[in-house]
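Shown next, in structure tokens, is the structure this report addresses.
Taken from a larger complex, these chains appear in their original positions, while the remainder are omitted.
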Amino acid sequence: MASTSATVPSNNAPYSDLPPVISQLLEAKARKGLTFEQIAQKINKDEVWVAALFYGQAKGSPEELAALATVLGFPEDQLTASLGAHWWPNRGLGPIPPTDPVIYRLFEGVLVYGHALKAVIHEKFGDGIMSMIDCKVHVDKKPDPKGDRVLLTFDGKFLPYAKW
Amino acid sequence: MASTSATVPSNNAPYSDLPPVISQLLEAKARKGLTFEQIAQKINKDEVWVAALFYGQAKGSPEELAALATVLGFPEDQLTASLGAHWWPNRGLGPIPPTDPVIYRLFEGVLVYGHALKAVIHEKFGDGIMSMIDCKVHVDKKPDPKGDRVLLTFDGKFLPYAKW
Amino acid sequence: MASTSATVPSNNAPYSDLPPVISQLLEAKARKGLTFEQIAQKINKDEVWVAALFYGQAKGSPEELAALATVLGFPEDQLTASLGAHWWPNRGLGPIPPTDPVIYRLFEGVLVYGHALKAVIHEKFGDGIMSMIDCKVHVDKKPDPKGDRVLLTFDGKFLPYAKW
Amino acid sequence: MASTSATVPSNNAPYSDLPPVISQLLEAKARKGLTFEQIAQKINKDEVWVAALFYGQAKGSPEELAALATVLGFPEDQLTASLGAHWWPNRGLGPIPPTDPVIYRLFEGVLVYGHALKAVIHEKFGDGIMSMIDCKVHVDKKPDPKGDRVLLTFDGKFLPYAKW
């Protein structure tokens, strides 16, 4: 559902902590009426990764930026000037702890299940961690008569601790 | 691999923030040489939920506590005296932000992908949240020649915001 | 009591953390001399929900935004351009802990009565929480010769903890 | 449902921040199998106030302590020695922000609806606050086929700001 006049002011949270081009990208997306899923399909990526790119949390290759520019009808050189080869994501966004309930629930998951997850990961894999760098994150909709469910998946490489 | 003399001192982090019976449960588990997965199978639950119970983050029913006592050879009345009907989990454990790298990586996931997940959840489901209460958490091992992967899944009900 | 020249500067707390249209909405309301209660009656909603919308903490449907625009004599397209389909509330506003005494008193209620409320909720409902998502909040004036009283009500669905 | 051996260790959160008699009171309550509601009826008070007393957040009069001692079969002199005339509640309990989801939801209510409530209170009552001192707090169960609801009410006196 395109909204030709949609605006995303760049001086409110969380956009005030991101390059101004981010607000322009989100405006372009809204005006085209595209979802992250639709953009993702067109540029052959997952929608969560695309959304991470839109929030300045991932780095696009020249080809990915070009494809994105095409999909959004956004000037490619403007995109490259801002998020091109010289730009590296300054990752981490928003207050700690998060105040928005959607994000807070994820944080609550860390508070409540963090030690249990650590214990199970150690038991299944040994001394090491689940990488958040070599990690793919997915969101799926799981229809359910009692109310649809969000299926959130982190698929991260296990990294054993070095000894030396 | 049972270690008949395993000790879990109750005055170190994170045990110092939990009832003393927690350390005794973990000692019993270590002395029996049981994994969370093995215990889970015996009491018909998922290993992550069982681990959450062991870290004081879930509440067992009388039947679940009884089954657990049996599996561990732990005195049931002692378990019930501590974690029985009168006890309610005081959820949330460990420092904020977490310092242990296993748990920190989950927290980093919230920092880096939080806004992207919020955006995708809103787009797929509307204005609301993924419940962390009606939520099931799983850890699976996904063998991979380049290094095994941790598959961490949150399966939570979507809750739309009320209007009134 | 309309004040035709009322201004709400968008760069002071808490407005500096909200989209600029918020200040314009509040100015329009002040210039029309309407209360939240009056607006709420006209658009068939509760005044607390309406106030939450005015502070960027709730999401209006297209119909609700249209009705609001009509009531305030505010250009609908401008409202939609800012708070329309592409916009999702970034919930949570103001410092932690709150410094304003009105809001601090609510926070003090959590500090002083939080554990008592948790205990009573568990006892009456079991292991779970009162939802703040499926929750309706009301403020009523209760006349009292010794000084009027504020009747603040949270009407939230009980959500039992999942087991798996 | 009385559990004659229920224990409440006094060195875990939140009990480690409260006088040791608190744990003993909670143990006595659990062993008698009494709910806060039952105790409240017997001593003619509201269950939330009684729970606040049990968590060291309210001060009982000599008569109230005596009645409580009778109900619990707890030595009155021991209760008076700890929580008698010389004792004053040191109010405020638990971490800020709260980590337990039950208590956090209340805190989230302050974050999300705090400014809306402030705005409505000012509009309905003028410049002042809702007292959290002259305030009565209730929890009711509201049966609902779609899931029971928690009705949480704060009934506090409005206090206008002095001018001088």
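Note that the chains take the letters A, B, C and D in the order they are written out, and that residue 1 is the start of every chain.
Just so it is clear, a contact is a pair of C-beta atoms (placed from the backbone, for glycine too) under 8 Å apart; a residue touches a chain by one contact, two chains touch by 3 or more.
Just so you know, these numbers come straight off a predicted model, no measurement behind them.
Student: In this structure file, how many copies does the full complex comprise, given 4 in place?
Tutor: Result for the total copy count in the complex: 10.
Convention: only the chains that are shown with their structure count from here on.
Student: Measuring from the mean C-alpha position of subunit B to the mean C-alpha position of subunit D, what distance in angstrom results?
Tutor: 29
Student: Once you find the CA centre of subunit B and the CA centre of subunit C, what distance in Å lies between them?
Tutor: One centre to the other, that is 34 Å.
Student: Which integer distance in Å separates the CA centroid of subunit A from that of subunit B?
Tutor: The separation of the two C-alpha centroids amounts to 26 Å.
Student: Quick one: which residues in subunit C touch 2 or more of the other chains?
Tutor: Residues 48-49, 89, 91-93, 96, 118-119, 122, 129, 131-133, 135, 137, 159.
Student: Mind pulling up the subunit A residues that touch subunit C in the complex?
Tutor: 1, 3, 5-9, 11-14, 26, 29-30, 95, 98-102, 104
Student: In their shared complex, at which residues does subunit B touch subunit C?
Tutor: 45-46, 48-49, 58-59, 88-89, 118-119, 122, 127-129, 131, 133-138, 159-164
Student: Residues of subunit B touching subunit D in their complex?
Tutor: It is residues 17-20, 77, 80-82, 84-87, 89-93, 96, 132-133 of subunit B that touch subunit D.
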